[in-house]
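Certain chains of the assembly are absent from this excerpt, and the rest are unmoved.
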Amino acid sequence: MKKIEAVIRHYKLEDVKNALTQAKVEGMTVTEVRGFGRQRGHKEMYRGAEYTVDFLPKVKIEVVVTESLVKEAVETIMRVARTGQIGDGKIFITDLAEVIRIRTGETGESAM
Amino acid sequence: MNRAAKIAVLALLASLSLATAAWAEGGDDRLAPAKLDRGNTAWMLTSSALVLMMTAPGLALFYCGLVRKKNVLGVMMQCVFLMGLMSLIWAFWGYSLAFGSDVLGGVIGGGDFLMLKGVLPSLATDGKTVTVPMMDAYGIPRSVHMVYQMMFFIITPGLICGAFAERMKFSAMVLLSVLWGTFVYCPIAHWVWSDTGWLNPANTAAKFPAFDFAGGTVVHISSGISALVCALLIGKRLGYGQEPMPPHNLTYTCIGAALLWVGWFGFNAGSALEANVLAANAFVATHMAAAAGTVSWALAEWWHRGKPSILGACSGAVAGLVCITPAAGAVTPLAGIVLGLLAGFVCYQACLLKSKLGYDDALDAFGVHGVGGTLGAILTGVFATQLVVPGSSTAQGLLEGNAQQVVNQVVGVLASGLLGVIGTFIILKVIDSVVGLRVTQEEELMGLDVSQHGEEGYIFV
(Lines give C-alpha, C1' and ligand atoms only; values in the text may rest on other atoms or scores of the structure.)
Protein backbone atom coordinates (compact mmCIF):
# COMPACT_ATOMS: atom_id res chain seq x y z
CA MET A 1 0.00 0.00 0.00
CA LYS A 2 1.06 3.53 -0.68
CA LYS A 3 0.31 6.85 0.79
CA ILE A 4 -0.10 9.57 -1.79
CA GLU A 5 0.35 13.06 -0.41
CA ALA A 6 -0.54 15.90 -2.72
CA VAL A 7 -0.21 19.59 -2.00
CA ILE A 8 -2.72 21.33 -4.24
CA ARG A 9 -4.52 24.61 -4.69
CA HIS A 10 -7.40 25.31 -2.38
CA TYR A 11 -10.04 25.65 -4.98
CA LYS A 12 -9.15 22.40 -6.67
CA LEU A 13 -10.06 20.34 -3.64
CA GLU A 14 -13.69 19.72 -4.54
CA ASP A 15 -12.84 18.66 -8.08
CA VAL A 16 -10.05 16.39 -6.96
CA LYS A 17 -12.26 14.79 -4.36
CA ASN A 18 -14.95 14.07 -6.90
CA ALA A 19 -12.52 12.74 -9.45
CA LEU A 20 -10.83 10.47 -6.93
CA THR A 21 -14.15 9.16 -5.75
CA GLN A 22 -15.01 8.22 -9.30
CA ALA A 23 -11.63 6.54 -9.52
CA LYS A 24 -12.77 4.30 -6.67
CA VAL A 25 -10.62 5.89 -4.01
CA GLU A 26 -12.63 5.38 -0.89
CA GLY A 27 -11.13 7.74 1.60
CA MET A 28 -9.06 10.81 1.97
CA THR A 29 -7.71 13.08 4.66
CA VAL A 30 -7.27 16.78 4.10
CA THR A 31 -5.12 19.30 5.93
CA GLU A 32 -4.91 23.03 5.62
CA VAL A 33 -1.24 23.92 5.02
CA ARG A 34 0.87 26.78 3.84
CA GLY A 35 3.37 26.21 1.13
CA PHE A 36 6.36 27.78 -0.36
CA GLY A 37 8.05 26.79 -3.61
CA ARG A 38 8.66 28.36 -6.96
CA GLN A 39 5.52 30.40 -6.75
CA ARG A 40 6.60 33.63 -5.24
CA GLY A 41 4.64 35.14 -2.40
CA HIS A 42 3.28 38.59 -2.08
CA LYS A 43 3.92 41.66 -0.03
CA GLU A 44 1.73 42.63 2.87
CA MET A 45 1.87 45.93 4.61
CA TYR A 46 0.63 46.89 8.03
CA ARG A 47 0.97 50.55 8.95
CA GLY A 48 4.11 50.81 6.94
CA ALA A 49 5.69 47.60 8.18
CA GLU A 50 6.15 45.54 5.06
CA TYR A 51 6.32 41.77 5.12
CA THR A 52 7.00 39.40 2.31
CA VAL A 53 4.67 36.51 2.76
CA ASP A 54 6.28 33.53 1.15
CA PHE A 55 3.83 30.98 2.42
CA LEU A 56 0.69 30.64 0.39
CA PRO A 57 -2.39 28.77 1.53
CA LYS A 58 -2.53 25.29 0.05
CA VAL A 59 -4.37 22.10 0.81
CA LYS A 60 -2.66 18.81 1.46
CA ILE A 61 -4.58 15.66 0.67
CA GLU A 62 -3.51 12.26 1.87
CA VAL A 63 -4.84 9.21 0.13
CA VAL A 64 -3.90 5.71 1.06
CA VAL A 65 -4.45 3.23 -1.75
CA THR A 66 -3.50 -0.28 -2.76
CA GLU A 67 -0.65 -0.62 -5.21
CA SER A 68 -3.05 -1.30 -8.04
CA LEU A 69 -4.75 2.02 -7.62
CA VAL A 70 -1.68 4.21 -7.25
CA LYS A 71 -1.21 4.98 -10.89
CA GLU A 72 -4.79 5.91 -11.53
CA ALA A 73 -5.03 8.00 -8.38
CA VAL A 74 -1.88 9.93 -9.25
CA GLU A 75 -3.01 10.50 -12.79
CA THR A 76 -6.38 11.65 -11.60
CA ILE A 77 -4.87 14.18 -9.25
CA MET A 78 -2.49 15.41 -11.91
CA ARG A 79 -5.24 15.82 -14.44
CA VAL A 80 -7.67 17.62 -12.21
CA ALA A 81 -5.38 19.71 -10.01
CA ARG A 82 -3.34 21.05 -12.89
CA THR A 83 -3.73 24.61 -14.11
CA GLY A 84 -0.34 24.85 -15.78
CA GLN A 85 0.63 27.84 -13.70
CA ILE A 86 3.39 27.88 -11.15
CA GLY A 87 2.04 26.79 -7.80
CA ASP A 88 0.05 23.75 -8.87
CA GLY A 89 1.80 21.71 -6.23
CA LYS A 90 3.54 18.42 -5.72
CA ILE A 91 2.75 14.78 -5.15
CA PHE A 92 4.80 12.70 -2.73
CA ILE A 93 4.43 8.93 -2.57
CA THR A 94 5.50 6.83 0.40
CA ASP A 95 5.42 3.14 1.14
CA LEU A 96 3.30 2.16 4.07
CA ALA A 97 4.26 -0.59 6.44
CA GLU A 98 0.71 -1.22 7.53
CA VAL A 99 -2.82 0.09 7.40
CA ILE A 100 -5.46 -0.68 9.99
CA ARG A 101 -9.12 0.18 10.22
CA ILE A 102 -9.78 1.12 13.82
CA ARG A 103 -13.42 0.11 13.81
CA THR A 104 -12.89 -3.48 12.70
CA GLY A 105 -9.21 -4.12 13.19
CA GLU A 106 -8.91 -5.17 9.56
CA THR A 107 -5.46 -4.63 8.15
CA GLY A 108 -3.85 -4.28 4.76
CA GLU A 109 -5.97 -4.13 1.62
CA SER A 110 -9.18 -4.93 3.38
CA ALA A 111 -8.72 -1.92 5.62
CA MET A 112 -8.97 0.41 2.65
CA MET B 1 -41.74 67.99 25.52
CA ASN B 2 -42.02 71.24 23.67
CA ARG B 3 -45.70 70.50 23.88
CA ALA B 4 -45.51 70.78 27.63
CA ALA B 5 -43.59 73.99 27.21
CA LYS B 6 -46.23 75.32 24.92
CA ILE B 7 -48.99 74.68 27.36
CA ALA B 8 -47.06 76.31 30.10
CA VAL B 9 -46.41 79.31 27.96
CA LEU B 10 -50.05 79.74 27.09
CA ALA B 11 -51.04 79.46 30.68
CA LEU B 12 -48.51 81.92 31.90
CA LEU B 13 -49.29 84.94 29.85
CA ALA B 14 -50.33 86.92 32.91
CA SER B 15 -47.05 86.60 34.67
CA LEU B 16 -43.52 87.95 34.49
CA SER B 17 -41.37 85.94 36.81
CA LEU B 18 -40.43 83.35 34.31
CA ALA B 19 -36.96 84.31 33.25
CA THR B 20 -35.47 83.41 36.56
CA ALA B 21 -37.27 80.12 36.87
CA ALA B 22 -35.55 78.67 33.88
CA TRP B 23 -31.77 78.77 33.72
CA ALA B 24 -29.36 80.11 31.19
CA GLU B 25 -26.68 78.30 29.21
CA GLY B 26 -24.28 81.19 29.32
CA GLY B 27 -26.97 83.19 27.62
CA ASP B 28 -25.87 81.90 24.23
CA ASP B 29 -28.80 81.89 21.86
CA ARG B 30 -26.89 79.97 19.25
CA LEU B 31 -26.57 76.95 21.45
CA ALA B 32 -30.23 76.89 22.37
CA PRO B 33 -32.20 78.90 19.83
CA ALA B 34 -35.90 79.43 20.31
CA LYS B 35 -36.84 76.41 18.29
CA LEU B 36 -34.39 73.95 19.71
CA ASP B 37 -35.99 70.86 21.17
CA ARG B 38 -33.49 69.02 23.29
CA GLY B 39 -35.46 65.78 23.45
CA ASN B 40 -35.68 65.67 19.67
CA THR B 41 -32.06 66.67 19.28
CA ALA B 42 -30.93 63.97 21.69
CA TRP B 43 -32.95 61.40 19.80
CA MET B 44 -31.68 62.47 16.39
CA LEU B 45 -28.04 62.43 17.47
CA THR B 46 -28.60 58.97 18.90
CA SER B 47 -30.36 57.87 15.73
CA SER B 48 -27.54 59.17 13.56
CA ALA B 49 -25.04 57.16 15.57
CA LEU B 50 -27.25 54.08 15.27
CA VAL B 51 -27.52 54.38 11.50
CA LEU B 52 -23.77 54.76 11.15
CA MET B 53 -23.39 51.63 13.25
CA MET B 54 -25.50 49.82 10.66
CA THR B 55 -22.84 50.24 7.99
CA ALA B 56 -19.99 49.22 10.24
CA PRO B 57 -19.85 47.09 12.20
CA GLY B 58 -23.41 46.03 11.18
CA LEU B 59 -23.38 45.52 7.44
CA ALA B 60 -19.62 44.94 7.39
CA LEU B 61 -20.06 41.92 9.64
CA PHE B 62 -23.27 40.70 8.04
CA TYR B 63 -21.68 40.67 4.61
CA CYS B 64 -18.13 39.67 5.47
CA GLY B 65 -19.26 36.50 7.19
CA LEU B 66 -20.96 35.38 3.99
CA VAL B 67 -17.95 35.52 1.71
CA ARG B 68 -14.97 33.24 1.61
CA LYS B 69 -12.15 33.82 4.03
CA LYS B 70 -9.87 35.29 1.41
CA ASN B 71 -12.30 38.15 0.72
CA VAL B 72 -13.31 39.03 4.23
CA LEU B 73 -11.35 42.26 4.37
CA GLY B 74 -12.37 43.26 0.88
CA VAL B 75 -15.97 43.40 2.02
CA MET B 76 -15.21 45.19 5.27
CA MET B 77 -13.03 47.70 3.48
CA GLN B 78 -15.86 48.63 1.17
CA CYS B 79 -18.03 49.49 4.15
CA VAL B 80 -15.36 51.41 6.01
CA PHE B 81 -14.12 53.31 3.00
CA LEU B 82 -17.67 54.28 2.09
CA MET B 83 -18.08 55.73 5.58
CA GLY B 84 -15.31 58.12 4.61
CA LEU B 85 -15.99 58.71 0.96
CA MET B 86 -19.75 59.11 0.92
CA SER B 87 -19.64 61.45 3.91
CA LEU B 88 -17.39 63.83 2.05
CA ILE B 89 -19.52 63.73 -1.07
CA TRP B 90 -22.69 64.27 0.89
CA ALA B 91 -21.20 67.34 2.56
CA PHE B 92 -19.79 68.67 -0.69
CA TRP B 93 -22.78 68.25 -2.97
CA GLY B 94 -24.97 65.28 -2.11
CA TYR B 95 -27.15 66.91 0.52
CA SER B 96 -27.69 69.83 -1.78
CA LEU B 97 -28.69 67.69 -4.74
CA ALA B 98 -31.09 65.74 -2.56
CA PHE B 99 -32.60 68.46 -0.39
CA GLY B 100 -31.93 71.65 -2.33
CA SER B 101 -34.79 73.35 -4.09
CA ASP B 102 -35.94 71.94 -7.42
CA VAL B 103 -33.84 72.32 -10.52
CA LEU B 104 -34.35 70.67 -13.91
CA GLY B 105 -38.08 70.60 -13.25
CA GLY B 106 -37.69 68.79 -9.99
CA VAL B 107 -35.51 65.96 -11.23
CA ILE B 108 -32.91 66.89 -8.69
CA GLY B 109 -32.11 69.49 -6.06
CA GLY B 110 -30.13 72.66 -6.70
CA GLY B 111 -27.02 74.15 -5.22
CA ASP B 112 -28.57 75.70 -2.12
CA PHE B 113 -26.56 73.62 0.28
CA LEU B 114 -23.32 73.07 -1.66
CA MET B 115 -20.38 72.73 0.72
CA LEU B 116 -22.82 72.90 3.64
CA LYS B 117 -23.76 76.47 2.85
CA GLY B 118 -27.01 77.17 4.68
CA VAL B 119 -26.46 74.15 6.88
CA LEU B 120 -23.71 75.48 9.12
CA PRO B 121 -23.89 78.66 11.21
CA SER B 122 -23.20 81.92 9.45
CA LEU B 123 -22.07 85.33 10.60
CA ALA B 124 -24.21 88.41 10.00
CA THR B 125 -22.59 91.42 8.37
CA ASP B 126 -22.14 92.95 11.81
CA GLY B 127 -19.42 90.36 12.30
CA LYS B 128 -20.98 89.35 15.56
CA THR B 129 -24.42 87.84 15.26
CA VAL B 130 -24.34 84.18 14.46
CA THR B 131 -27.31 82.42 12.94
CA VAL B 132 -27.74 78.70 13.20
CA PRO B 133 -30.00 77.19 10.54
CA MET B 134 -32.73 75.18 12.20
CA MET B 135 -35.38 72.75 11.01
CA ASP B 136 -38.11 74.58 12.83
CA ALA B 137 -40.77 71.96 12.45
CA TYR B 138 -38.68 69.51 14.40
CA GLY B 139 -36.69 71.76 16.67
CA ILE B 140 -33.37 70.37 15.49
CA PRO B 141 -30.43 72.13 13.85
CA ARG B 142 -30.32 71.62 10.10
CA SER B 143 -26.84 70.19 10.50
CA VAL B 144 -28.39 67.30 12.43
CA HIS B 145 -30.76 66.60 9.56
CA MET B 146 -27.82 66.75 7.19
CA VAL B 147 -25.70 64.33 9.18
CA TYR B 148 -28.59 61.96 9.80
CA GLN B 149 -29.35 61.77 6.09
CA MET B 150 -25.63 61.34 5.45
CA MET B 151 -25.74 58.00 7.20
CA PHE B 152 -28.34 56.80 4.68
CA PHE B 153 -26.14 57.95 1.85
CA ILE B 154 -23.31 55.86 3.28
CA ILE B 155 -25.14 52.60 3.70
CA THR B 156 -27.00 52.53 0.41
CA PRO B 157 -24.02 51.92 -1.88
CA GLY B 158 -22.75 49.59 0.82
CA LEU B 159 -25.78 47.38 0.26
CA ILE B 160 -25.02 47.14 -3.44
CA CYS B 161 -21.58 45.76 -2.65
CA GLY B 162 -23.24 42.49 -1.75
CA ALA B 163 -23.97 41.78 -5.39
CA PHE B 164 -20.47 42.07 -6.78
CA ALA B 165 -18.65 40.81 -3.72
CA GLU B 166 -15.45 38.81 -4.16
CA ARG B 167 -14.67 40.04 -7.67
CA MET B 168 -14.91 43.79 -8.24
CA LYS B 169 -11.87 46.03 -8.36
CA PHE B 170 -11.66 48.36 -5.42
CA SER B 171 -11.16 51.32 -7.73
CA ALA B 172 -14.27 50.42 -9.68
CA MET B 173 -16.24 50.19 -6.44
CA VAL B 174 -15.08 53.66 -5.50
CA LEU B 175 -16.08 55.18 -8.82
CA LEU B 176 -19.39 53.36 -8.81
CA SER B 177 -20.24 54.68 -5.37
CA VAL B 178 -19.45 58.27 -6.25
CA LEU B 179 -21.35 58.24 -9.51
CA TRP B 180 -24.24 56.15 -8.30
CA GLY B 181 -24.64 58.26 -5.20
CA THR B 182 -24.70 61.42 -7.26
CA PHE B 183 -26.79 60.37 -10.20
CA VAL B 184 -29.09 57.72 -8.81
CA TYR B 185 -29.42 58.20 -5.06
CA CYS B 186 -29.67 61.98 -4.94
CA PRO B 187 -32.46 62.29 -7.52
CA ILE B 188 -34.55 59.57 -5.89
CA ALA B 189 -34.03 61.08 -2.45
CA HIS B 190 -35.08 64.43 -3.91
CA TRP B 191 -38.29 63.02 -5.37
CA VAL B 192 -39.25 61.25 -2.19
CA TRP B 193 -38.07 63.37 0.68
CA SER B 194 -37.48 66.96 -0.42
CA ASP B 195 -40.26 69.41 0.37
CA THR B 196 -41.13 69.70 -3.27
CA GLY B 197 -40.61 66.07 -4.28
CA TRP B 198 -43.17 64.74 -6.73
CA LEU B 199 -43.48 61.53 -4.70
CA ASN B 200 -43.51 63.14 -1.27
CA PRO B 201 -46.89 62.86 0.49
CA ALA B 202 -45.96 65.79 2.70
CA ASN B 203 -45.88 67.88 -0.47
CA THR B 204 -49.49 68.75 -1.17
CA ALA B 205 -48.60 69.35 -4.80
CA ALA B 206 -47.01 65.92 -5.23
CA LYS B 207 -48.17 64.15 -8.37
CA PHE B 208 -47.96 60.67 -6.93
CA PRO B 209 -47.73 60.96 -3.17
CA ALA B 210 -46.16 57.65 -2.25
CA PHE B 211 -45.31 56.79 1.33
CA ASP B 212 -41.68 56.07 1.89
CA PHE B 213 -41.07 56.75 5.51
CA ALA B 214 -37.48 55.69 5.89
CA GLY B 215 -36.20 54.70 2.50
CA GLY B 216 -37.98 51.73 0.94
CA THR B 217 -37.52 53.23 -2.49
CA VAL B 218 -34.62 55.56 -1.81
CA VAL B 219 -32.46 53.00 -0.07
CA HIS B 220 -33.65 49.47 -0.67
CA ILE B 221 -35.30 49.34 -4.07
CA SER B 222 -32.70 51.62 -5.57
CA SER B 223 -29.81 49.61 -4.18
CA GLY B 224 -31.48 46.23 -4.71
CA ILE B 225 -32.27 46.72 -8.36
CA SER B 226 -28.89 48.32 -9.01
CA ALA B 227 -27.30 45.33 -7.33
CA LEU B 228 -29.03 43.07 -9.81
CA VAL B 229 -27.66 45.11 -12.71
CA CYS B 230 -24.19 44.86 -11.18
CA ALA B 231 -24.46 41.10 -10.74
CA LEU B 232 -25.53 40.66 -14.34
CA LEU B 233 -22.92 42.96 -15.82
CA ILE B 234 -19.94 41.79 -13.83
CA GLY B 235 -20.75 38.12 -14.23
CA LYS B 236 -20.40 35.16 -11.95
CA ARG B 237 -17.56 34.46 -9.59
CA LEU B 238 -15.00 31.98 -10.87
CA GLY B 239 -16.16 28.54 -9.92
CA TYR B 240 -19.67 29.67 -9.06
CA GLY B 241 -21.98 26.68 -9.19
CA GLN B 242 -19.05 24.25 -9.22
CA GLU B 243 -17.14 24.76 -6.04
CA PRO B 244 -18.97 25.20 -2.78
CA MET B 245 -18.87 28.78 -1.56
CA PRO B 246 -20.40 28.56 1.87
CA PRO B 247 -20.25 31.51 4.28
CA HIS B 248 -16.89 31.38 5.96
CA ASN B 249 -18.04 32.68 9.34
CA LEU B 250 -21.72 32.70 10.19
CA THR B 251 -21.05 34.02 13.67
CA TYR B 252 -20.06 37.29 12.04
CA THR B 253 -23.18 37.29 9.91
CA CYS B 254 -25.29 36.75 12.98
CA ILE B 255 -23.63 39.55 14.95
CA GLY B 256 -24.01 41.77 11.93
CA ALA B 257 -27.69 40.99 11.57
CA ALA B 258 -28.30 41.74 15.23
CA LEU B 259 -26.48 45.06 14.97
CA LEU B 260 -28.46 45.91 11.85
CA TRP B 261 -31.64 45.22 13.79
CA VAL B 262 -30.57 47.48 16.65
CA GLY B 263 -29.34 50.18 14.30
CA TRP B 264 -32.53 50.04 12.27
CA PHE B 265 -34.35 51.69 15.16
CA GLY B 266 -32.32 54.76 14.34
CA PHE B 267 -33.04 54.30 10.66
CA ASN B 268 -36.80 53.99 10.99
CA ALA B 269 -37.80 55.60 14.27
CA GLY B 270 -35.26 58.34 13.62
CA SER B 271 -37.04 59.13 10.38
CA ALA B 272 -39.77 60.82 12.40
CA LEU B 273 -37.07 63.44 13.09
CA GLU B 274 -38.66 63.80 16.52
CA ALA B 275 -38.98 61.77 19.70
CA ASN B 276 -42.74 61.69 19.39
CA VAL B 277 -45.60 59.28 18.93
CA LEU B 278 -44.73 58.76 15.29
CA ALA B 279 -41.22 57.71 16.25
CA ALA B 280 -42.68 55.35 18.82
CA ASN B 281 -44.95 53.81 16.21
CA ALA B 282 -42.08 53.41 13.78
CA PHE B 283 -39.96 51.83 16.49
CA VAL B 284 -42.56 49.28 17.48
CA ALA B 285 -43.63 48.48 13.92
CA THR B 286 -40.01 48.02 12.92
CA HIS B 287 -39.30 45.65 15.73
CA MET B 288 -42.44 43.61 15.10
CA ALA B 289 -41.65 43.27 11.41
CA ALA B 290 -38.11 42.13 12.15
CA ALA B 291 -39.41 39.63 14.67
CA ALA B 292 -42.02 38.30 12.28
CA GLY B 293 -39.49 38.07 9.46
CA THR B 294 -37.12 36.08 11.66
CA VAL B 295 -39.78 33.57 12.56
CA SER B 296 -41.24 33.43 9.08
CA TRP B 297 -38.04 32.65 7.14
CA ALA B 298 -36.89 30.15 9.75
CA LEU B 299 -40.24 28.38 9.74
CA ALA B 300 -40.34 28.33 5.95
CA GLU B 301 -36.98 26.56 5.95
CA TRP B 302 -38.00 24.25 8.74
CA TRP B 303 -41.07 23.24 6.77
CA HIS B 304 -39.32 23.05 3.44
CA ARG B 305 -35.93 21.61 4.36
CA GLY B 306 -36.47 20.10 7.75
CA LYS B 307 -34.19 22.47 9.61
CA PRO B 308 -34.37 26.13 10.59
CA SER B 309 -31.04 27.77 9.96
CA ILE B 310 -29.44 30.71 11.65
CA LEU B 311 -28.65 32.27 8.30
CA GLY B 312 -32.35 31.94 7.55
CA ALA B 313 -33.40 33.56 10.81
CA CYS B 314 -30.95 36.43 10.28
CA SER B 315 -31.94 36.89 6.66
CA GLY B 316 -35.58 36.91 7.70
CA ALA B 317 -34.91 39.62 10.25
CA VAL B 318 -33.26 41.76 7.61
CA ALA B 319 -36.04 41.05 5.11
CA GLY B 320 -38.61 42.13 7.66
CA LEU B 321 -36.66 45.27 8.42
CA VAL B 322 -36.31 46.13 4.74
CA CYS B 323 -40.01 45.57 4.17
CA ILE B 324 -41.19 47.76 7.05
CA THR B 325 -38.85 50.59 6.14
CA PRO B 326 -41.20 52.49 3.84
CA ALA B 327 -44.18 51.63 6.02
CA ALA B 328 -42.97 52.32 9.55
CA GLY B 329 -44.56 55.78 9.68
CA ALA B 330 -47.80 54.79 8.00
CA VAL B 331 -48.92 51.41 9.32
CA THR B 332 -49.56 50.00 12.78
CA PRO B 333 -47.27 47.49 14.47
CA LEU B 334 -49.85 44.78 13.85
CA ALA B 335 -49.60 45.45 10.13
CA GLY B 336 -45.85 45.36 10.74
CA ILE B 337 -46.21 41.75 11.81
CA VAL B 338 -48.03 40.96 8.57
CA LEU B 339 -45.35 42.70 6.52
CA GLY B 340 -42.62 40.84 8.35
CA LEU B 341 -44.26 37.46 7.89
CA LEU B 342 -44.71 38.07 4.19
CA ALA B 343 -41.21 39.47 3.76
CA GLY B 344 -39.55 36.47 5.36
CA PHE B 345 -41.43 34.09 3.15
CA VAL B 346 -41.20 36.01 -0.11
CA CYS B 347 -37.49 36.83 0.20
CA TYR B 348 -36.76 33.19 0.99
CA GLN B 349 -38.47 32.26 -2.23
CA ALA B 350 -36.54 34.95 -4.08
CA CYS B 351 -33.26 33.50 -2.88
CA LEU B 352 -34.33 30.01 -3.92
CA LEU B 353 -35.25 31.36 -7.31
CA LYS B 354 -31.81 32.88 -7.76
CA SER B 355 -30.20 29.48 -7.61
CA LYS B 356 -32.43 28.51 -10.49
CA LEU B 357 -31.96 31.61 -12.60
CA GLY B 358 -28.26 31.28 -12.22
CA TYR B 359 -27.07 34.89 -11.90
CA ASP B 360 -24.60 35.44 -9.14
CA ASP B 361 -25.90 38.09 -6.75
CA ALA B 362 -23.30 36.92 -4.27
CA LEU B 363 -24.92 38.05 -1.03
CA ASP B 364 -28.52 38.40 -2.24
CA ALA B 365 -28.62 42.17 -2.27
CA PHE B 366 -31.39 41.99 -4.82
CA GLY B 367 -33.19 39.06 -3.27
CA VAL B 368 -33.45 40.76 0.09
CA HIS B 369 -33.31 44.51 -0.53
CA GLY B 370 -34.82 44.68 -4.01
CA VAL B 371 -37.59 42.18 -3.43
CA GLY B 372 -38.21 43.09 0.21
CA GLY B 373 -38.19 46.79 -0.56
CA THR B 374 -40.67 46.43 -3.39
CA LEU B 375 -42.94 44.26 -1.30
CA GLY B 376 -42.81 46.79 1.50
CA ALA B 377 -43.49 49.75 -0.74
CA ILE B 378 -46.59 48.15 -2.17
CA LEU B 379 -47.88 46.80 1.11
CA THR B 380 -47.53 50.28 2.55
CA GLY B 381 -50.19 51.29 0.07
CA VAL B 382 -52.37 48.52 1.39
CA PHE B 383 -51.93 48.99 5.13
CA ALA B 384 -51.38 52.75 5.51
CA THR B 385 -53.84 54.06 8.05
CA GLN B 386 -55.05 57.35 9.38
CA LEU B 387 -54.29 55.99 12.82
CA VAL B 388 -50.65 56.52 12.06
CA VAL B 389 -50.07 58.85 9.11
CA PRO B 390 -49.40 62.30 10.54
CA GLY B 391 -52.19 64.81 10.10
CA SER B 392 -54.48 62.42 8.28
CA SER B 393 -58.12 61.96 9.13
CA THR B 394 -59.20 60.22 5.97
CA ALA B 395 -58.65 56.85 4.38
CA GLN B 396 -55.02 56.19 3.62
CA GLY B 397 -54.42 52.71 2.26
CA LEU B 398 -56.29 50.08 0.30
CA LEU B 399 -57.67 48.50 3.45
CA GLU B 400 -59.23 51.81 4.37
CA GLY B 401 -60.68 52.03 0.87
CA ASN B 402 -58.09 54.18 -0.83
CA ALA B 403 -56.98 52.05 -3.76
CA GLN B 404 -55.21 54.98 -5.39
CA GLN B 405 -52.50 54.75 -2.78
CA VAL B 406 -51.39 51.39 -4.14
CA VAL B 407 -51.08 52.97 -7.56
CA ASN B 408 -48.97 55.76 -6.11
CA GLN B 409 -46.74 53.24 -4.40
CA VAL B 410 -46.26 51.32 -7.63
CA VAL B 411 -45.34 54.53 -9.42
CA GLY B 412 -42.74 55.18 -6.72
CA VAL B 413 -41.33 51.70 -7.13
CA LEU B 414 -41.19 51.95 -10.91
CA ALA B 415 -39.65 55.38 -10.97
CA SER B 416 -36.87 54.53 -8.55
CA GLY B 417 -36.37 51.10 -10.09
CA LEU B 418 -36.11 52.54 -13.55
CA LEU B 419 -33.57 55.16 -12.60
CA GLY B 420 -31.69 52.47 -10.72
CA VAL B 421 -31.50 50.16 -13.72
CA ILE B 422 -30.64 52.76 -16.32
CA GLY B 423 -28.31 54.78 -14.15
CA THR B 424 -26.39 51.79 -12.90
CA PHE B 425 -26.10 50.33 -16.36
CA ILE B 426 -24.61 53.48 -17.82
CA ILE B 427 -22.32 54.05 -14.87
CA LEU B 428 -20.96 50.52 -14.98
CA LYS B 429 -20.35 50.74 -18.72
CA VAL B 430 -18.42 53.94 -18.22
CA ILE B 431 -16.36 52.51 -15.39
CA ASP B 432 -15.70 49.35 -17.32
CA SER B 433 -14.23 51.33 -20.16
CA VAL B 434 -12.16 53.50 -17.85
CA VAL B 435 -10.67 51.23 -15.21
CA GLY B 436 -12.43 47.91 -15.74
CA LEU B 437 -14.91 46.34 -13.36
CA ARG B 438 -13.30 43.11 -12.46
CA VAL B 439 -10.05 41.99 -10.94
CA THR B 440 -7.90 39.61 -12.95
CA GLN B 441 -8.51 35.91 -12.68
CA GLU B 442 -5.34 35.46 -10.68
CA GLU B 443 -6.32 38.20 -8.26
CA GLU B 444 -9.76 36.70 -7.84
CA LEU B 445 -8.31 33.30 -7.03
CA MET B 446 -5.90 34.85 -4.61
CA GLY B 447 -8.69 36.78 -2.95
CA LEU B 448 -9.34 40.47 -2.75
CA ASP B 449 -7.71 40.85 0.65
CA VAL B 450 -4.26 40.13 -0.62
CA SER B 451 -4.68 41.35 -4.17
CA GLN B 452 -6.50 44.62 -3.53
CA HIS B 453 -5.37 45.52 -0.07
CA GLY B 454 -2.15 43.65 0.64
CA GLU B 455 -3.49 42.18 3.86
CA GLU B 456 -4.90 39.00 5.28
CA GLY B 457 -7.92 38.77 7.52
CA TYR B 458 -6.83 36.05 9.86
CA ILE B 459 -3.34 34.96 10.77
CA PHE B 460 -4.13 32.09 13.03
CA VAL B 461 -1.06 30.09 12.14
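As written, the chain order gives the labels A and B, with residue 1 at the start of each chain.
Going forward, a residue touches a chain if its C-beta (ideal position, glycine included) is under 8 Å from a C-beta of that chain, and two chains touch if they have at least 3 such contacts.
As the structure is a computational prediction, the values presented were derived from the model and not from experiment.
Beyond the single copies displayed, the complex in its entirety has a chain composition of A x3, B x3.
Throughout what follows, only the chains that are shown with their structure count from here on.
Between subunit A and subunit B, the centres computed from C-alpha atoms are 47 Å apart. Touching subunit B in their complex are the following residues of subunit A: 9, 11, 14-15, 34, 42-46, 53, 57. Across the interface of their complex, subunit A is touched by residues 70, 238-239, 242-244, 445-446, 450, 454-456, 461 of subunit B.
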